[in-house]
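As structure tokens, the structure follows; a few thoughts come after it.
Only a single protein chain was left out; the remaining protein chains are all shown in position.
Every chain is named by a letter (A and B) in the order it is written, and numbering of its residues begins at 1.
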Amino acid sequence: MPRHQPATPAKQHIRPMPVGWWLKRTSYFLFMMRELTCVFVGGYALFLLMLVARIGEPDAFAALLEHPGSLVFHVLALPFVLYHTITWFNVTPKALVIYRGEEKVNPVIIAGANYVGWIVVSVALIWIAWIAIGSA
Amino acid sequence: MARSKEPIWWSMFSAGGVIAAFLIPATLLITGFAPLAGYITAEQLHDLIDRSWLVKIYLFILIALPLFHWAHRFRFTVADLGLRGGAALQAILFYGAAIVGTICAAVILIRA
Partner (left out) sequence: MAASNTTTSNAVVTMDVFRYEPDASELPRMQRYTVPFREDWVVLDALNHIKDEIDGTLSFRWSCRMGVCGSCGMMVNGEPRLTCNSFLRDYYPNPIRVEPLSYFPVIRDLIINLDHFLDKLEEVKAWLIPAEDRELSEGEYRQSPAQLAQYKQFSMCINCMLCYAACPAYGHHSEFIGPAALALAQRYNMDSRDGASDERADVIFSEEGIWDCTFVGECARVCPKNVDPASAIQQAKVEATKDFFKSVLVPWGKRQQPAESR
């Protein structure tokens, strides 16, 4: 129970949150774009699910992969998933704060380590896929 | 006030976010653009998944966690866009979809 006793005035004016609030400031808009990347992240998971569901039928598997709709989805999804990656790495140092004695480890180093790891993992993935297909 | 159960969903959201950030861009290139450019045929990609357990586990992780990432973030996005009615129903719908998707992925990949 708060000890502070509010002297609520008889009248006060409440300004409602505008519906298009996220269109009113660039940073809010970018925030909303960041949040909407989840549609493409989830959409890609759904695409992979549809793809593995066709493992038993190679023709249907190929048909989904080569469907124009799937290409359109990939082209649309790429900028959004990249935006997810960038925004995710950039805010990681805010949740992951490391101290070395009295000094906070520079957030740029923490985010930078993520970027380096990302590039290594991405190159490795593509390389492994390349090798695996070559040996198959 | 009670401590929230949100950590269940938030931890899945975070894990999915990390997985998506690190793995989806490269995987997207492999499934989307490599076949188009003629580097991989659909047949080769099919055999790659069909033959390797490691690839199946990789795909399971890449389906399950990003689905939970989507469910959690989408729940808040919908609220931020002003659709605040039926919050409980929305939560059941979104997290439910992620759970169903995860089960489907597990069943399909174990059977395949």
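Just so it is clear, contacts are C-beta pairs under 8 Å (C-beta built on N, C-alpha and C of every residue); 3 or more make two chains touch, one makes a residue touch a chain.
This is a predicted model, so every value here is computed, not measured.
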Subject >> Given B:L54, B:A79 or B:I92, the one touching the chain that is not displayed >> reply: B:A79
**OP:** Would you indicate which residue among B:I8, B:I57 or B:V100 is in contact with the undisplayed chain?
**Re:** B:I8
Original post:
Since one chain has been left out of the picture, which residues of chain B touch it in the full complex?
Top reply: 1-8, 10-11, 76, 79-80, 84
Original post:
Please identify, in ascending order, the residues of chain A that touch the omitted chain?
Top reply: 2-4, 6-15, 17, 21-22, 24-25, 27-28, 31, 35, 91, 94-97, 99, 101-104
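Definition applied: only the chains that are shown with their structure count from here on.
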Original post:
So what's the Cα centroid distance for chain A and chain B, whole Å?
Top reply: 11
**OP:** Report the residues of chain B in contact with chain A in the complex, numbered from low to high.
**Re:** 16-18, 20-36, 39-40, 42-52, 56, 59, 62-64, 66-67, 69-71, 73-74, 76-77, 80-82, 101, 104-105, 108-109, 112
Original post:
Given the complex with chain B, which residues does chain A contribute to the contact?
Top reply: 19, 22, 32, 35-36, 38-39, 41-49, 51-53, 55-56, 58, 61-62, 65-66, 70-71, 73-75, 77-78, 81-82, 84-85, 88-89, 114, 117-118, 121-123, 125-126, 129-130, 132-133, 136
